[in-house]
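Take a look at the structure below.
Below, a portion of the complex is reproduced, with chain positions unchanged.
Here the chain labels run A, B, C and D in written order, and each chain numbers its own residues starting at 1.
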Amino acid sequence: METKRYESGAARLAEIDGEGGKRVIDSLREIAPDLGKYIIEFAFGDIYRREGLSLWERELITIVSLLTAGGCEPQLEVHINGALNVGMPPEKIVEAFLQCVPYTGFPRVLNGIVTAKKVFDSRNLSVKPQKSPEI
Amino acid sequence: METKRYESGAARLAEIDGEGGKRVIDSLREIAPDLGKYIIEFAFGDIYRREGLSLWERELITIVSLLTAGGCEPQLEVHINGALNVGMPPEKIVEAFLQCVPYTGFPRVLNGIVTAKKVFDSRNLSVKPQKSPEI
Amino acid sequence: METKRYESGAARLAEIDGEGGKRVIDSLREIAPDLGKYIIEFAFGDIYRREGLSLWERELITIVSLLTAGGCEPQLEVHINGALNVGMPPEKIVEAFLQCVPYTGFPRVLNGIVTAKKVFDSRNLSVKPQKSPEI
Amino acid sequence: METKRYESGAARLAEIDGEGGKRVIDSLREIAPDLGKYIIEFAFGDIYRREGLSLWERELITIVSLLTAGGCEPQLEVHINGALNVGMPPEKIVEAFLQCVPYTGFPRVLNGIVTAKKVFDSRNLSVKPQKSPEI
């Protein structure tokens, strides 16, 4: 039933994106409420509730896709928060962005790191940077 | 030392991409051998040898970035093989691509699935599709 | 109810994309059946069934978005057929692609025109090209 | 004659983009005046003056292409104003952006909606959101 799809999507959204997700949905109320409805029902009710990947892995996939697409900094900010909310350590987020360098180049990764820094600072998180391996 | 960086990168490339990786490097020998060198030294020697993420997670990030960028089907094919080589089950690969739908849309995901199907068929792999959750 | 969403989406898909749409869904049966389900339920059941735009306008939007994204030629082929199926004359399709030149450049438009030509030829359609205005 | 092409392009630009278009051209005067000239002569003199599509349809195509490309918010703002200027109701603009979700994903559409909201607010326009169809 649609209602149930909406409700379980909303619960998942709250679990992952917390306040950031709620703010996005609220901002759509006046102009495009159905867009908020689809984000909840489809993105969070259908996709994020699927089995086969942990929430942690789903957020990893999401932030990598957003970083690669470019120009999605507001959404990247919401989902870096989401990744932290479901327990991804900040070091892993930085490491995931470094893995993108050979595939999408330095500029998109630099933009992603700037966004991550903003999120980490807002949560008073410090990062213990991974050492690169000795040769 | 540069030699050591090259050698450990080449070992990592062999471990992950096997024959597919070797074919890419070989194809560059006549026209742009240094491009092959940089793929080995930088992508595989520097980045893929870092700590902080498993090879499994690195390949997940790579295939999501390639799918999102679009137009990278040859590289996606190499790295879907790489993901399988480091133990990612085909079901997880499909599931990861589904997670991209809300962020990059159906067309890029359809292209990714076509490429995955080609790789799975070439390896005689069948996929036990994840059931979507009951509501 | 989910079933009704699926059924009305499937009906809309058949109406717009006909055989081409069915072939896409069928090709997903073995590897990612839920992807087909989401295309039907979400893209066609939720979005294409909305009011406020004609089917004709929806297909126009879809082919322009696919052309601009690049690398989506298989999907563009399906939806150029879809645009024709809902009554968009081939001349309008060509004209819509020309309107994209200042915004996305000649190469993407050339790729779109090659795809359109392939579809028009397969349906034995000829195009009466619009004359550019005299000055 | 070149002059005539420029003049009819400038008239069309004024008709569609009004003050916003003029500001873009003026901002180029010191640094790249020929870029302004080409926008007027080619985009507006050649393309926007063609027959075969209404101005309304041309603006629809333009905003969809800009939304899909990403990173073109300043131009999207000018052309959402343009779409309103040639009579496209705000509801149709929102609806057109929703149609893009399955093809380009939620993030680009969210960015487009934020830009639309900014334009609508600056013109004191409210949107009567389309209801999604009952099932």
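Heads up, the rule we're going with is that a residue touches a chain if its C-beta (ideal position, glycine included) is under 8 Å from a C-beta of that chain, and two chains touch if they have at least 3 such contacts.
All values reported here derive from a predicted model rather than from experimental measurement.
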Complete-assembly copy number [criterion: all chains share one sequence; 4 shown]: 6
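The rule is simple: only the chains that are shown with their structure count from here on.
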A-B compared against B-C, more contacting pairs: A-B
Which listed pair, B-D, C-D or B-C, duplicates the contacts of A-D in over half of its pairs: B-C
Length of the line joining the C-alpha centres of subunit B and subunit C, rounded to whole Å: 30
Euclidean distance of C-alpha centroids - subunit A vs subunit B, Å: 22
Multi-chain contact sites of subunit D, meaning residues that touch two or more partners: 98, 101-107, 130-132, 135
Category of the chain touch graph - line, ring, star, complete, other: complete
Subunit A residues touching subunit B - in the complex, by the definition given at the top: 1, 4-5, 8, 39, 42-43, 46-47, 49-53, 57-58, 60-62, 64-69, 72, 75, 91-92, 95-96, 98-104, 130-133, 135
Residues on subunit B engaged by subunit D in the complex (per definition of touch): 101-107
Interfacial residue positions of subunit B with respect to subunit C in the complex: 70-71, 94, 97-98, 101, 105-111, 113-114, 116-117, 120, 126-127, 129-132, 135
